[in-house]
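Below is one structure, written out as structure tokens; the observations come after it.
All protein chains but one are shown at their positions in the complex.
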Amino acid sequence: MTSLAPADAKASRVQLDFPILRKPTSRGRRLVYLDSAATSQKPQAVIDALVRYYSEYNANIHRGVYEIAELATEAFEEARAKVARFVNAAHPAEIVWTRNATEAINLVSHSWGLEHLHPGDAIVATQLEHHSNLVPWQLLAKRTGAELRFIPVDERGVHVLDNLDRLLDGAKLLALSHVSNTLGTIAPLERLVDAAHRAGALVLVDGAQSVPHFSVDVRALDLDFMAVSGHKMLGPTGIGFLYGKRTLLEAMPPFLTGGDMIRSVAYTQTDFNQIPWKFEAGTSNVADAIGLGAAIDYLNELGMDWVRAHEVRLTAYALERLVELAERGLAVYGPPGAEPRAGVISFNLGDIHAHDLASILDTDGICIRAGHHCTMPLMERMGWPATARASFYIYNTEADVDALIESLQKAAKIFKLA
Amino acid sequence: MTSLAPADAKASRVQLDFPILRKPTSRGRRLVYLDSAATSQKPQAVIDALVRYYSEYNANIHRGVYEIAELATEAFEEARAKVARFVNAAHPAEIVWTRNATEAINLVSHSWGLEHLHPGDAIVATQLEHHSNLVPWQLLAKRTGAELRFIPVDERGVHVLDNLDRLLDGAKLLALSHVSNTLGTIAPLERLVDAAHRAGALVLVDGAQSVPHFSVDVRALDLDFMAVSGHKMLGPTGIGFLYGKRTLLEAMPPFLTGGDMIRSVAYTQTDFNQIPWKFEAGTSNVADAIGLGAAIDYLNELGMDWVRAHEVRLTAYALERLVELAERGLAVYGPPGAEPRAGVISFNLGDIHAHDLASILDTDGICIRAGHHCTMPLMERMGWPATARASFYIYNTEADVDALIESLQKAAKIFKLA
Amino acid sequence: MDDFYKEYILDHYRQPRNFGSLEGATAVAEDLNPLCGDRIRFEFKVDPNGVVEDVRFSGRGCAISQASASMLSETLRGMKLADVARLDKQTVLDNVGIGISPARLKCVMLGLKVAKSAALGEIAGWPEEEQST
Partner (left out) sequence: MDDFYKEYILDHYRQPRNFGSLEGATAVAEDLNPLCGDRIRFEFKVDPNGVVEDVRFSGRGCAISQASASMLSETLRGMKLADVARLDKQTVLDNVGIGISPARLKCVMLGLKVAKSAALGEIAGWPEEEQST
């Protein structure tokens, strides 16, 4: 253990905070979790925040006069403020709680989109989008008569910006993922946001794969909307958020309606509440919002700069070691090197289908994802029926990469690759 | 303790399963929680289910090949099956997970409603509706040109059915709460569903206040849709469900779109998945669905017949003891007696505003709700600016009622009521 | 919180001062607390020097919001409108005399919020050089 690089030593300590990583798998192995792009594991601190909420001050919020209702309301709104600070929003009112990034995108497509898109307008996305940042825009385009266009990517999954201005001509919205969940590509946001704004388009960023992994400043980037899922950033399932510029959110009609998002209601007429509550209908996911607040505390404690540096280092190490499998027919996809990508590596090994690879790795306690990663059109464009994907987070170490390599060697042997 | 009625003895045992009820409040008193109509407390078994999920098998579901992803998928779908059995749905596919009852109602109003309502059609609700089962229909009526009508209630909050057939003439949908959260009124569902179906209308029942408190059989009642919140039935916040008849759900277009609800996606065209997944976009609230499954196990263990009998007994006892405050100017609202209502009692004491009452009771560790209970139009119709509301659940005992009465006496003294 | 319901609070709740509406009011505002439904309306008659000549409030709600508005109404008469616009929370807290819980703070402050917004609304209508007086 003395040979551990200092950053890896920190990750090993981090590992101890995650109960699921302390327990052996059913086959007696330690769990090597390389699927954080799908969902992250949860530190004890987040689990404890949930338990504390339910054991000590569970109550419905906003209208309760009694003590535990006040505590719950305070903790819930403080969690919102934590999120706002984490992405550097100007005000907590710019953070709307949703179930996940998908719901946040749907909120914008229904509330803002149906009002602002007209025949002849364009919505621009990229060829990298996750279905969640694609299907809502397909339907919006269909319902409004707007056109949906795509910024292309090259064979490495890197954005091709040659025709950017032409693509953005007539666009009302640029909707794009900050980081590709399939290839790890980091979008050149400064350039894209600038071009979109010059073309008169708003920018919605799908931050599902960026916000968990490095510091994202919505004001420095001048984003109009950003959608994020809590479960990918150490938070509980069932909570996510939409960031929206105050003036935009204020002008938007409500989406889901019902209790809590109203100001006053008569049988035939309703006045709506202020933002952010205007968009939060019904009883909120109080516990999980508070849990996400605890996750953000944990990430802040680690420092997002360390998180990013650790992932770059680990990704570089993995890319380096994967070369050993080149002679077995390993193909690694995505941008060249570790710097222009997040901690995500998609690959295929010889003619082994990604699902078979994942099954074999599973017997060694290694969790990777296999398939289309909810980016079917990208897979089609690239000509890959499926890929295997390993993705890293704060609790992964070089030992995890070593286990991956070893298990891939074993799979190659089982499949008798060269 | 030997004088405890047997049912009360069981409730006292139940209390021990709820960590929040075992701890004294900040003022050293035991917590007397009489606000279960707002949200219920959670038994240790539900909290444990969450902890176990996050500590042992947290993973993204449906697409994972590895072991913990399989365990998570299985537990998640098994929770859906538990819900289906609990309300006697014909198949788990008839249960769609939502955040809460409000989202379930919005799903129907957007997906089914926008497609089926036309100018001249009518939507019929009652004067008792919670904002969550009212505002979505107001907006739907506005968007489609349909008319929104209301089945009236009398001064006790009991449905007046004299003009039922005329009200239902031309109706496409009857949307009504099974139990009023403000007055406890239980709707005469058999009669109403029958009249609605004869008029050619579908029936959506807001089961937020019924399903937690007595056994509801969607097939025996022949309901078309039912919306329910998990957090009011011992489950975590952030999870609820829509029941819908299979043929209806299958014919409905999706509502939220994105990952997981698709069958195949190309850049410009998408095929959707089967029910129920067609309606579940993005990463589901896996942990809380499993938590709701544990809540249902707990309720089944108690037996819903016991739950109902306990609440009727407790409500009868409370109504009886509240009479002691009549000379202080206590007014009790809602249907006469305990039988025709759920365990909900709205009242006012002299000229004490409900908020002041709730604040005074809070100092004795007693949690009641005060205000309009998200039924502003009902309050207006009744001429009450606000009411105080005590609501009961499985963990309440006669001792809780005694504490309530004592604290109300104290409030009367502070306010120098006759 | 039960200490809060002192004799003088109940007195203001049951016999609110300056309650009603004002013939020829020049500054008016109204608001409600959407969480509990409390409503307060303030009406001022302002003299040519920008001084509050007369004041009335109306509304309905809990003892805290109504007593606090009633006490505030007594403070306002004779004040310069510009000073009304600058009133801070402490004035109201001094009026009611005792700390209250966060959930009820909105009730205490509702009257102040309305009175200030009436003053600000009126001032906004003045010629610019007078707005800062």
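Read from first to last, the chains carry the letters A, B and C; within each, the first residue is number 1.
Methods note: contacts are C-beta pairs under 8 Å (C-beta built on N, C-alpha and C of every residue); 3 or more make two chains touch, one makes a residue touch a chain.
Everything numeric here is computed off the predicted structure, so don't read it as measured data.
Novice: Which shown chains does the hidden chain touch?
Specialist: Per the contact definition above, the missing chain touches A, B.
Novice: Please pick, from A:Lys10, A:Arg52 or A:His353, the residue that touches the omitted chain in the full complex.
Specialist: A:His353
Novice: Among B:Asp35, B:Glu67, B:Asp224 or B:Glu280, which one touches the chain that has been omitted from the display?
Specialist: Looking across B:Asp35, B:Glu67, B:Asp224 or B:Glu280, the contact with the absent chain belongs to B:Glu67.
Novice: From the list A:Gly200, A:Gly303, A:Gly337 or A:Pro385, which touches the chain that is not on show?
Specialist: Going through A:Gly200, A:Gly303, A:Gly337 or A:Pro385 one by one, A:Pro385 is the residue touching the chain not shown.
Novice: Which residue numbers on chain A touch the omitted chain?
Specialist: These residues of chain A touch the chain that is not shown: 351-356, 359-360, 362-363, 370-372, 376, 379, 385-386, 410, 414-416.
Novice: Suppose we count only contacts with the excluded chain; which residues of chain B make the list?
Specialist: Listed in rising order, the touching residues are 62-65, 67, 69-70, 73-74, 262-264, 273.
Convention: only the chains that are shown with their structure count from here on.
Novice: Could you state the distance in Å from the CA-based centre of chain B to that of chain C?
Specialist: 39
Novice: So what's the Cα centroid distance for chain A and chain C, whole Å?
Specialist: The computed centroid separation for chain A versus chain C comes out at 47 Å.
Novice: At which residue positions does chain A touch at least two other chains?
Specialist: Each of 63-65, 67, 69, 262, 264 in chain A touches at least two other chains.
Novice: Going by the touch rule set out above, which residues of chain C reach two or more other chains?
Specialist: Only 35-37, 101, 104 qualify.
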